[in-house]
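This is the structure I want to talk about, given as structure tokens.
Yeah, one chain of the complex is gone here, protein chain that is, but the others are all in their spots.
Now for chain A:
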Amino acid sequence: MEVENGEGQVQVRLKTKQEHFAIPDVPYTVEGSVTTAELNTFVNTLLEQAALNNSEYKAPIEFDFIVFDEYLRGRLCDHIREKEFSFEDTIDIEYVERFPAPEPQDCLLHDDWVSAVKACDKWILTGCYDNTINIWTVKGKHVLTIPGHTQPLKAVAWISVDDQRGKFVSCSQDQTAMLWEWLVGTNSVECVSICKGHERGIDCVDVSPNKTKLATGSWDTMLKIWSAEINEGCEGTFKRQKESGATRVPDITLQGHRECISSVQWMDAETVLTGSWDHTLKIWDLHLEGIKSEISSNKSIFDASYSKLNRLIITASADKNLRLYDPRTNQGNLVRNTYFGHSQWVQTVMWSSTEEYLFISGSYDNQNKLWDYRSPKAPLYDLLGHGDKVLDIDWSNPKYIVSGGADNTVRVFKSRKVMVPEPTDDTK
């Protein structure tokens, strides 16, 4: 067929959900071999014509085109053929404003490998292989170095931060998690308590949405839930009050994984998602203190991220691919999509907290990649900069993408996307 070879024409209908970019809803006939760039010009021309009336339109805007729920990356005809849709129907093309490319903003130098990063507001918390925790501002100013652990840090997490004080937790291979209180004004930090209970190094930590609990996963295959309260008040039991201060013990210990738990994330106040080297994702219900559901894959999972916006799980495992799981289905093919692009193990992955479709990944091939989950073939952007393995990446602050790597640096990329004035999820 000539259309399939790119010689014929197809009817398309251009749509958008962004109303200020709307164009008349009439079918157009375009060449089968049309690409994104040509469509972009076409839409911009249409917009320009429309703008003559209301003069809202200013400059050409970059659009991306979504055909059959997937980004158009090559020729339209190839895309349609791949999706096995008819060439004769009118094809709906949704165009969205292209996510602007993040800009590398800063490089925070450390003394050793940076294995954990977490950003909150303007603060960046990093965990380092030289057993220290560092606090930076997003502007690149080093605020504090906190020694305390006896072995390399593996994970850090902000519990809360405001102008006066910040609270955060750090986990290390020395089998402990430490709760810290940081007084911003005096720039002094105090270890509020040490969570002891894991029998091997703690690999991951996450703070519950209501900031009252911690979940840690460790090499001893245990998932432990701890209290994140610092000023032990009314809620704490008598026993816990007595013990807290110096050390604290886990509220709940959940056993179920057979290998190291490599990632943990709260899905809501009572549900925790864990990913493990034993090739499974488990969703734990803390009320039941048991496993709610389980997703098996065939590779060790290094990191998993759950998006509250689209309720999907993206995982990084012991291969070069990222996989998208839908936890709500429990039959059929659980892997909704596979994202190819990295050339080495992907060590870390995280959903955007504001953009429904976007996530970032950091890999041992020294690259971070920004993905749209509708575009499995190619990432939106490659964030270059690291000179060695990327060990952790964070996009908690929607404005900044922060990644730490084995090149002893933390790279900060500024996301130029104009924030939709709406409270971000991680502040909940």
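One rule holds in what follows: a contact is a pair of C-beta atoms (placed from the backbone, for glycine too) under 8 Å apart; a residue touches a chain by one contact, two chains touch by 3 or more; residues count from 1.
In the analysis below, contacts and distances are computed from a predicted model.
Asker: I notice the complex is incomplete. Of the names "Alpha-1,3-glucosyltransferase", "Large ribosomal subunit protein mL45", "Signal recognition particle receptor subunit beta" or "Ribosome biogenesis protein BOP1 homolog", which is the UniProt protein name for the chain that's not shown?
Answerer: So the chain that does not appear here would be "Ribosome biogenesis protein BOP1 homolog", according to UniProt.
Asker: Please identify which residue in A:300, A:354 or A:397 touches the non-displayed chain.
Answerer: Per the contact definition at the top, the residue touching the missing chain is A:300.
Asker: Which of A:21, A:129, A:226 or A:325 sits in contact with the chain that's absent?
Answerer: With A:21, A:129, A:226 or A:325 as choices, the missing chain is touched by A:129.
Asker: Which listed residue (A:62, A:97, A:121 or A:259) would be found touching the missing chain in the intact complex?
Answerer: If we include the chain that is not displayed, A:259 is the one touching it.
Asker: Using the touch definition from the top, which of A:220, A:355 or A:394 touches the missing chain?
Answerer: Considering the complete complex, A:220 is the one touching the chain left out.
Asker: Considering the whole complex rather than only what is displayed, give the residues of chain A touching the chain that is not shown.
Answerer: So the residues of chain A touching the missing chain come out as 113, 115, 129, 152, 173-175, 199-201, 219-220, 259-260, 277-278, 298, 300, 302, 318-319, 344-345, 347, 364, 389, 391, 406.
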